[in-house]
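Excluded from the complex is one protein chain; the other protein chains are retained at their positions.
Note that the chains take the letters A and B in the order they are written out, and that residue 1 is the start of every chain.
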Amino acid sequence: MRQDVRRYPGLGLLVLLFFGWLYLPIAVVIGFSFNENRLVSVWTGFSLKWYGAALSNSALVDAVRTSLTVALIATALATLTALMAALVLVRGRDVRARRLSEVVVNLPLLLPEIVVAVAVLILFSQIGLTNGLLKLILAHTAFCIPFAFLPIRARLQGMTPDFEEAAQDLYASPWVVFRRVTLPLILPGVFAGAMLAFVMSMDDFITSNMLASGGNTTLPVYIFGLIKQGTTPELNAISTLIIAASLLLATIALSLTFRGRGKS
Amino acid sequence: MTPRGKAIEVKEVSKDFGTFRALESVSFEIFDNEFFTLLGPSGCGKTTLLRMLAGFDTPTTGSIHLHGRPILDLPPHKRRVNTVFQSYALFPHLSVEQNIAFGLENLGWAKDRRLARTAAMLDMVHMTQFARRRPDQLSGGQRQRIALARALAPEPEVLLLDEPLSALDLKLRQAMRDELRQLQRRTGITFVFVTHDQEEALDMSDRICVLGQGRIQHLGTPNEIYEDPENRFVADFIGETNFLAVEVLEVTGDRARVRTPMGLEVTTFQKGAIAGQKAMLSLRPEKIGMEDQATGEVMRGRITNRNYMGGYTHYTVDVAGTEFRVSKRNAVTHGQSFEPGREVTLGFRQDSARVLGR
Partner (left out) sequence: MSGARFRPDFRLWGLLPAWVIMGFTLILPIGIVVLVAFGTRGAYGGFGWGFSGASFQQILFQKGWTEELEFNPQYLEIIARTLWLAALTTAICAALATPVAYYIACQPPKRRAALVYLVTLPFWVSMIVRVYAWLIILGNDGVIEKSLRAVGLVEDIDSLLFNNTAMLLGMVYSYIPLMILPVFASMEKLDGTLIEASHDLYANRWVTARRVILPLARPGIVAGAVLVFVPCLGAVLEPILLGGGKQMLMGNLIQTQFGGGRNWPFGAAVAVVLMALVMLVLMINALRTRPAGEAAA
């Protein structure tokens, strides 16, 4: 009999239970979203009617539109900012205040989000900024930056400067080096970072809830409102749609990161 | 022979990294069509020097000229030199063809000219059928060839090679040496080759610059460097040698008379010896004959150790308390070997030894 000293008896079972626990809530939500009954936990039959109800709910569609608008703009701004910062911090020579700049770029990760939310709320009220969408975009851009930054930095750090030096050696100007060598090679990292930033923005509740005013309700804030009114099958349907979208995005992002890692 | 032009002039180049002085006032010239090697142990500054030629490092002081023009103010992409990187640095997202054409595009070559040149380069390194492959689909030797083709394609004034053979296995390395040398003769481009492998350097170079501790230790032909090393560092770093601490009795011109610890007086070529001072006598293991090959100055000793190396055997022989390394080819008949403990006669010719003052 082969004996593997690395194996621990019972560990497999524990891991199985763990994954069960990890996916149970998601499975429950998805399962009950197909429940025909009004009451969430009374199963009376299969139905898609709650999806119909969800998709024809104009408040929900508005919330999705707000979330998408904010997330897309914040992701674009955050990714661009993060890309530039990563290029300087990883590739730049003799950068002044390099460590301090790294801390500043990652600041949102070092602070509890509720503090950030309170801070921007007070700021916007003080400077009299009333455009709800603009407030959301500004705040989301800030907290998305580190999520975009970290994968890009990891990718850049994992890439030998030899490629860029070889390009310079072959008469490429700095801009050509960036466009033809650096950018194509770190693109998986940029994609992963953008994806992460997008999901973080779409997912955000604390800041968006604090800034929510009038017509600018994001999806999580809208869902929060629904939850407070009680659990409904329609809520399950909405949640299932969100789960499906997140899993799709996650799969794309993770496969990009893994493929990137495999190559280098 | 026509007088050769100077491809590169390095004048009093020093480089400090913080408080560490990597290069100390290094000056030399490299001629057109030359296969020039920078040889030295790791950390001797040879790669730093190469990177300065390419433009990736700047000297703290000093100047570098390429065909008479100062180049230190030029960024790498404006210097007509190309590099074969140690890692090859082939762009993984571009095909073999695109890699070779990369430099030509940046130089603004027209498309038809670019294509013709790329095809010619592929042909030169026998890689035509791999044109559309990606670098990760190539073997180490093939990558090496593409890196060469890519660097030679823009017809650089000087080709820089940073330990290009170190990633290859032994057999391939041998073959690539010949290929590199032939390529250099055929193209007539000046090669500046960096290596820590003395065999490679001796085999391929027209001239070798031995660097140690940030200084030039010796600059000369392979033969000069091996047979007439400038100092102990060079004698020790290139090949193997026996050092005997000797007393310099007399110096006349390029010769010196010295006394060995065994009391033997030897007169031979010297470098840096000063009469009345201590010096080292360097004697290569293969220049010492054993038993029936013992000619010249003869000594008796006892074999204390034997290392069988295949093509030859190393013996350690104790001569009155001084240990000698003796190398003997295992030629013609196999098995003529001496057992440790055996008393043997050693002999060497006086002019095969060297007196080194420094």
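By our rule, a residue touches a chain if its C-beta (ideal position, glycine included) is under 8 Å from a C-beta of that chain, and two chains touch if they have at least 3 such contacts.
Bear in mind that the values here come from a model prediction, so they are computed numbers and not experimental data.
Undergrad: Looking at the full complex, which residue from A:15, A:55 or A:133 touches the chain that isn't shown here?
TA: A:15
Undergrad: May I ask which residue of A:45, A:112 or A:128 touches the chain that does not appear here?
TA: Within the whole complex, the residue contacting the unshown chain is A:112.
Undergrad: Contact with the hidden chain only, please: which chain A residues?
TA: 5-8, 11-12, 14-15, 18-19, 21-26, 28-29, 32, 39-41, 77, 80-82, 84-85, 87-89, 91-96, 101, 104-105, 107-108, 110-116, 118-123, 125-126, 138-139, 141-142, 145, 161, 164-165, 168, 174, 177-178, 182, 199, 202-203, 205-206, 209-210, 219-220, 223-224, 227, 231, 235-236, 239, 242-243, 246-247, 249-251, 253-254, 258
By our rule, only the chains that are shown with their structure count from here on.
Undergrad: Spell out the part of chain A that touches chain B in their complex, as residue ranges.
TA: Interface residues on the chain A side: 160, 162-163, 165-174, 176-177, 180-181, 184-185, 263.
Undergrad: Per the contact definition, I'd like the list of chain B residues that touch chain A in the complex.
TA: Within the complex, chain B contacts chain A at residues 54-56, 75-78, 81-83, 85, 87, 89-93, 102-103, 106-107, 136, 150-151, 154.
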